[in-house]
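Here's the structure we're looking at; comments come further down.
Presenting chain A:
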Amino acid sequence: MSMVQNFPFFSIILAMFSGIASSVLDGKRAKHLSLCVIAVTTGMSAAVLRFCMKTGESYTYMMGHFPAPWGNEIRAGALEGLTATLFGLVMFFSVVGGMEHTAADVEGSKQNLFYIMIDLMLSSLLALIYTNDLFTAYVFVEINTIAGCGLIMIRQKGRSLSAAIRYMIMSQLGSGLFLIGLSLLYDVTGHLLMTPAKEAVAVIEAAGLYAVPMLVIMAVVSVGLAIKSGLYPFHYWIPDTYGYATPTASAILSGLVSKGYIFLLIKIFYRVLGRENVIASEIVNVLFVFGLAGMLMGSVHAILEKDTRRMIAYSSVAQIGYIYMGIGLGTQAGMVAAVFHMFTHSATKALLFISAVGLYEVSGDRKDFRSLRGAGYRNPLAGIGFTVGSLSMVGFPMLSGFISKLLFATSALQSPHKMLPTVIALAISTILNAVYFLRLVITLYSIPETSRGQAASPGKSNWKLQLSVVCFILLNLTLGLYSQPIVEWIGSGLAMFD
Partner candidate 1 sequence: MKIFEIILLLSLVVCALSVAFTKDLLTSIVIFMSYSLIMCVLWVLLQSPDLAITEAAVGAGVTSILFFVTLKKIRAIRKEDRHEQAER
Partner candidate 2 sequence: MSRQRDDYEKSWWYRFRKWVDGEMDLLDEGMEIRVPDEMLAAMDGEGQDAARHPAENKEHTFSYDGRGIRYFRRFYQVMSVLLCLSIIFVLLWTVAYLPAFGNAGNPDNNEVSARYIERGLQETGAVNIVTGMILDYRAFDTFGESCVLFIASCCVLVLLRIDAADGNEQARKRLEEANDRLFEPKNDVILQKCACVLVPLILVFGIYIVLNGHLSPGGGFSGGAVLGSGLILYLNAFGFGKTERFFTEKVYRRLTLSALTFYCLAKSYSFFTGANHMESGIPLGMPGRILSSGLILPLNICVGLVVACTMYAFYALFRKGGM
C-alpha cells in the first residue's frame, strides 16, 4: 500500500487533532496551527487527486482491522480528491481574508475557540467527502452543523444569535429526516457501509421488494439534505445566517458547508441508492422543480434586498437552485455541470463575501448598499474582486460562472423533456443576476456625491484581505480557463463512483 493512500485518513485525523489541541493554545498560536493544518491537508488532498488520476481508479481504506461490511471505511477517488483540494483552498483563502475581522469580531479570550471550530469544520467536511459509511456521514453532518452554528454565533451580536438559533432549528429538522431515512435504509438492507448497501439495494430492486420504503428513503434523505443545504422552499435561514456572521464564517458557510451536504447527497445517490433507481423514482424531477423555483425566487429576493451581504446571501439561494437543477436533470452531463457549479459557486461566493467586506471597511461599515457608492475607487483591489465575482456569477466569458452555465445549457439539450424549462429558467435567471449584480457594480464605480462621501474614510489597506482577494480571482480564472481538465476529472471521478 502506498503512503499516499493514507493521506485521506491523515488529513481527517490531523484536522481533528489540531482542533482538540487548540483548546489549550492562545488565539494567535491556534490561528497559525489552523492555517498550517489547512495548508497541509490541501496538499495531501492534491496528492490523493494525483495518485487517483495516475492509477485511474478509486480505493477504499479500512479504518481499523476489519474489512468492509464490519468495520468503518473511507474511500478516495478523483472526485473526492478534487473536491477536498478545492475546499481546502477556499477555506484557506477565506480564513486569511477575514483574519482581521475575526480578530475584531471575536472576544480576545475566545479567539482560539473560533479556530477550533474552523479545524473541526475542516475535518468534518473532509470526512463527509471521503466517507464510505452512512452512519459516519450522519455523525459528521452533526459536527458540521454544530461547527457552523458556532461560526455564526461567535460574533455575539443580537442578529447573529437569532440567525444561529434559526439555523440550528432548520438543521435539526433536516438531520431528523436524514436519520430516519438512514434507519429505514438499515432496516431494509441491513448494511451501513455504502458498498454492501448498494449491493443489497440492487438485490432488493431486482426482486421488486420494499418498493414503497425505498421510495420513501430516497425522498426523506433528499429532503433532509436539501433542508440542510438551503434549497428554495427551505431557504429562510440563509440570508440572516450568511448576512450577519463574521466574514470568514460567511464565506465558509456559503461556500463550503452547503456544498458538503450536496456532495454527500450526490455520493448517496451514486454509491448507495443507485443512480438509475433515483432517476426512475421521479425524485429527481421534484428536485428539478424546486431547483428552478429557487433559481428564480432567489434572484427576485436578491433584487428586492438593500443590504449587500444579504443580497449576496439570496444569490446563494439561486445558485443552490442551479446545483439542484443540474442534479435534477438526471443525466451524467447534468451531474458534471452540477458538480462544476458547486466548485464555481464556492470559489465565487467566498470571493464576493470577502471583497464585499473589503469595500465595507472603506465605506464606514453601513449596511445599506448606497454607502458603497464610489467604494471601488477607495479600495481598488476589493472593487476589482467584487466585479470579477459578479461577472462570474452573471456568466461572463473567461470566468468560471460562464463555463458552468455553458455546461448546464449543453446538458439540458441532452434531456429532451426538461430542455425548454431549463433553458428558459437559465435565461431569466441570468438576466435577473445581471440586474442586481450590475446595479452593485455601477454603484461601486459611480462618483460619490460630496454630502454622502463625507462619512467614508479612506481605508487603510489590509494586505491579508487583498492577498486573499487576489488568490480568489486567480482561482476563479483558473476554473474558467482550465475548465477542460477539471471537467474531465469530474467526469472520471463520477465514473469511479459506480
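One rule holds in what follows: contacts are C-beta pairs under 8 Å (C-beta built on N, C-alpha and C of every residue); 3 or more make two chains touch, one makes a residue touch a chain; residues count from 1.
Per the selection procedure, all candidates are chains of the complex that A comes from, given by their letters.
Keep in mind that what you see is a predicted model, and the values were worked out from it rather than measured.
**Student:** Among 1 or 2, which chain makes contact with chain A in the assembled complex?
**Tutor:** That would be candidate 2, which touches chain A.
**Student:** Please output the residues of chain A touching candidate 2 within their complex, sorted ascending.
**Tutor:** Within the complex, chain A touches candidate 2 at residues 1, 6, 9, 13, 16-17, 19-21, 23-24, 61-66, 69-72, 107-110, 113, 116-117, 120, 123, 127, 133, 135-136, 139-140, 142-143, 146-147, 149-150, 153-154, 156, 177, 180, 184, 186-191, 200, 210-213, 216, 219-220, 300, 303-304, 306, 368-370, 439, 442-443, 446.
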